[in-house]
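Omission of a single protein chain aside, the complex is shown with its protein chains in their original locations.
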Amino acid sequence: MAQRSTIGQYYQTDSRIHRMDPRVKLIGTFVFIISLFVVNNYIGYVLSGVFLAILIANSRVPFRYIVRGLKAIVFLMLITVICNLFLTKGTPLVSFWKLTITYEGLDFACKMAIRLMFLIIGSSMMTLTTTPNQLTDAMESVFGPLKVFHVPVHEISMMMSIALRFIPILTEETDKIEKAQIARGADFESRNLMKRIRSMVPLLVPLFISAFRRANDLAMAMEARCYHGGEGRTKMKPLKYRKEDVASYIILAAYFVLCILIRILGSRVDLVRFL
Amino acid sequence: MGLSIEDITYVYDSDTAMAVNALNHITTTIPDDQFIGLIGHTGSGKSTFVQMLNGLLAPTTGRILYNGEDIHGDGYDRKQLHANVGLVFQYPEHQLFEQDVITDVMFGPKNLGKNEEEARQAAEEALSRVGLSSEYYKSSPFDLSGGQKRRAAIAGVLAMHPKILILDEPTAGLDPRGRDEILNLIRKMKEEMKMTIVLVSHSMDDVANYVERIMVMNSGQIALDGTPNEVFAHVEELESMGLAAPQITYIMRHLKDLGMDVDTTPLTIEEAAKEILSALKGH
Partner (left out) sequence: MGIAKMIQTLHLTHDYEVQDEEGNITDRVRAIDDVSLDVVRGSFIAVLGHNGSGKSTLAKHLNALLYPTEGQVLVDGMDTLDDSQLWNIRQEAGMVFQNPDNQIIGQVVEEDVGFGPENLGVPTDEIWNRVNEALEAVEMTAFRKKSPNRLSGGQKQRVSIAGVIAMRPKCIILDEPTAMLDPSGRAEVIRTARKLNENEGITIILITHYMEEAIYADHIFVMDRGKVAMQGTPREVFSRVDEMKALHLDVPQVTLLAHELRQKGLDIPEGILTGEELGLALTGQKEALAAAMKQGKITSWDFR
């Protein structure tokens, strides 16, 4: 059974953030990630935190749903924090056995934990409120200028959306083939690693053949419906900025400027030393 | 002894609010050496039911006994059950994977722990049962024609020597010739090997001439169960389930309505013609 992780899975509801143009969300996510690396003091993190909190409140995605998604990366976060805590050289704070926690280590570990957490929450806010379809549209539009450098932007986004359409179909097919081979006595649960790898052959060969057959059929069906690349194509649902989206860009810009200001001004103010 | 199904229920996604009762308190038996047709429309629960019979799915409540033993009891050899109760899925040719036909058919017996020699013997016997001669042993399964692929896939299950063989829509997607070939093959297997066959289908016309017992499934329950004639007497009920009686039954009913003194039970053209001729002579 597939594990149900909520990390980044689209959460269906109607909110200001859901209705936002996907390009705003895509660019906003990039800006937010960059801002986390621009900011290097706690005042800045408070600002990023408040920004994120406002976002979450406006998205109507339950906080618990987001936190559940975080569980998957708790382990990764712990390792990062511990490594930074013990391996950073500097002014010793506490020391026992062979390990020393330095002042710099503590500072660095805290910042790293906050950064990672904000980064994950921030980027999952995009996927939580944007359908995969809107996302591919946004990518095609945002990366559109790359066409000048012969990057096949339209083709890549078409590929992504087709992949998204076929993932559930192939998942179901995998399940069917697996059952059929079990009915022929196949053993997919052997403890022996080599056996287990070999047992994948009866599953993978039919799956690949089926995927190729589907790809072939699909290519023909697309051709029959006059598909001939991105040139001369119109859009049924073209992306259009609304007033709200412009306002969002302004808020985003203001946030980013503030982050830069805090970095410049705040380098002399260090919260931990105050405490 | 065969299979005995005791009050089984199956609930999909039982831990969520979306819980669906796929099977609803089914009790029945599937004895040795019987030719059964299992009919129902899509979503009637028949696919779930047959997967339950060979242990691929476990019932939420109730139990299934094979030769008197609970197939979900502790330490029960379910691999052997997959062999005893063979299940051929819809479009079985999509499961072919080996380099040549004979190796693919040997996959099942080998999984049961048979050595190379025994497995080959079982495979050769199964292939000859489905009418694929030795000239095909070394061909790639992907080079076979549509009908041959399907027969090779059926041989893959047959080689495990099932006592009960379940075929889920074995004629799906085949043309009339392929359909007739497969159905005749199944009938021949039934006669020669004295096994129980469960033929899952949408189509009454396909099974009517072949089987001795028809089970009709509807909303997770067995709605009708009996000989073809007993089942086809319930035309209105069948129609309310989105099914239909064979074409011949409708024709005979129409003639009877017109006042002809005919019986509505014939299931083949020959029987129907005989019935009509004797009714006409009677006048």
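Which chain is which? They are A and B, in the order written, and residues in each are numbered from 1.
The rule we apply is simple: a residue touches a chain if its C-beta (ideal position, glycine included) is under 8 Å from a C-beta of that chain, and two chains touch if they have at least 3 such contacts.
Since we're looking at a predicted model, the values are computed, not measured.
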The complex has one chain that is not drawn here; which of the drawn chains does it touch? A, B
Per the whole complex, from A:Ile34, A:Val74, A:Met220 or A:Ile251 the residue touching the absent chain is A:Met220
Touching the absent chain when the full complex is considered, from A:Leu52, A:Met117 or A:Leu164: A:Leu164
Please give every residue of subunit A in contact with the chain that is not shown. 131-133, 161-162, 164-165, 168-169, 213-214, 217-218, 220-228, 232-238
Residue list for subunit B contacting the dropped chain reads 41-42, 145-147, 172-178, 180, 202-203, 205, 239, 242, 244-248, 250-251, 254-255, 258-260, 269-270, 272-273, 276-277, 280
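The criterion applied here is as follows: only the chains that are shown with their structure count from here on.
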Give, as an integer number of Å, the spacing between the C-alpha centres of subunit B and subunit A. 47
Listed in rising order, the residues of subunit A that touch subunit B in the complex are 176-177, 179-187, 201-202, 205-206, 209-210
Partner subunit A, residues of subunit B touching it in the complex: 51, 54, 56, 79, 82-83, 86-87, 89, 92, 94-97, 107-108, 111-112, 142, 156-157, 160
